[in-house]
Structure formats: C-alpha cells, structure tokens
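The other protein chains are all here in position, but one chain of the complex has been omitted.
Our next item is chain A:
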Amino acid sequence: MFNKIQKFILFDILKNRIVIAYTLLLAVLAWSVFSLEDDSNKGVLTLLNIVLLTTPLVSIIFTTIYLYNSAEFIELLLSQPVRRSKIWAGLFLGLFFSLGLSFMIGAGIPILLFVAGRTAFILLVMGILITAIFVSLGFLCTILARDKARGIGIAILLWLYFSLLFDGLVLFLLFQFADYPIEKVMVVVSALNPIDLARIFIILQLDVSAMLGYTGAIFKDFFGTGLGAVLGFLLLCLWAVIPYLISRRLFIRKDL
C-alpha cells in the first residue's frame, strides 16, 4: 500500500528553501562544468568530485535537522493509529524521494544532456545511492543522540570521516605498507567507504583508471567484471539499508 505519511512529507520538503537551494546549486554547478569543459569525460570527473562532496553533506545534515525539527510532529503521528515502523518508513521515503528528486533535477538533467548513455546512467545511479546512504546515516545519527546539537555534530563528523579523514587514513596505510602487496586489501578497504566505492565505479567507466596506477588495475580486474560490479552495487545498497534498519529497530523501542 502507498504510504500516506511519505506523500505528505515529500510535499512538505519539496517546498523547503534549503532543498530548493540545493537543487539550484547542483544545477548551476553541473551546467557550468559542462559548458566550460569541451571534453565531457573531464566534465564528468569534475562534476563527480563536486557531487561526492555536496550530496553526502546536504543529505545527512538536512535529514538530521529535519528529523529533529519534526520531533513534535512525530509525536502527533504516534498518537494516531499507525504502526511505528510505518511512520519511520514514511519519513525515510519522504526524505529520500525529495532529496533524490532534487539531485535528478539539479544534476540529472545536465548529465543526461551532456554525457553519453552508460556513463550518465551510472553517474545518476551513484548519485541516488549516495543520497539514500546518507539519508539513512542521518536517521541513525538522529536516533543515537537525543540532543539536537550532538546529533548534528555526529552527522558532520560522519561526513568529514567519509569525505576526508578516510582517504587520509588510507593514504597513511598505503605509505606504511608500501613494501607489501596490499593492492587486494585496498579493494576490501574501499568497500568500507561508500563515497570511495561510488567514485571507483565512475572512474572505471571513464577509462581513466590508468591514473590510479597498479591499484587501479586491480580495481578494474575486480569492479570491471560483471560479478564485481554487481557486488559493489549490492555493497552500496547495504550501506543504504543497514543504518536505516538499525535506526528503525531503535525507533520502535524509543520513548518519545
């Protein structure tokens, strides 16, 4: 059955100024990137870096703030004859659909216009998946901390970790273990960060994986094959589903 709560949340968020600003920002960035670069491959790489920075940030922070601000509204929903899991699912789908729609309108339209078929498709799927993953992590942040400031703090830290700190740690490990054959380990390590996983997916599409050196070849061997790609895709889906399921479990038992 179509979840009614999700429909109303969706309409509420689509009129939200921050979401409109986010859509416009993506649109401006995407259009200018593709207008400035002649080579669409280069344009994709530039856009990729922008998208992998902004989409996680907006998704996780907006979700967290929206959920905290909806505390009293969630209470009202709880006093209605509705299952708790349904309320949580409605909130998740409402947030995910609206932010996903922003991405599709802001970045999706220029991508479809300027980028060739397969790459465009993968870029869009990755954008949507990254949105889902960070909305899901936002749900986890909200349920873990009762206090709003602390919850938003955790959200910002998670984003910092996945966007910057993780890569730093990986670099550090690479230098420390430079004498050992750790290329295969790197494939596993990259699975621990959805942003890296998405980045690898798209870089492999662009045939610039040579830039990644020997590790790139290993990546291509693994993620370039059908099985590897499916596995990577499933891993990203797990990143979206697991934090949400944990938060749902906690929400069902939560006192409000």
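Note that in this section a residue touches a chain if its C-beta (ideal position, glycine included) is under 8 Å from a C-beta of that chain, and two chains touch if they have at least 3 such contacts; residues count from 1.
The rule we apply is simple: contacts and distances are computed from a predicted model.
Peer 1: Suppose you had to identify the omitted chain by its UniProt name; would it be "4-hydroxybenzoyl-CoA reductase, alpha subunit", "ABC transporter ATP-binding protein", "Vitamin B12 dependent methionine synthase, activation domain" or "NADH:ubiquinone oxidoreductase"?
Peer 2: "ABC transporter ATP-binding protein"
Peer 1: Using the touch rule from the top, list residues of chain A that touch the missing partner.
Peer 2: Within chain A, the residues that touch the unshown chain are 4-5, 8-9, 11-13, 15-16, 69-73, 75-84, 253, 255-256.
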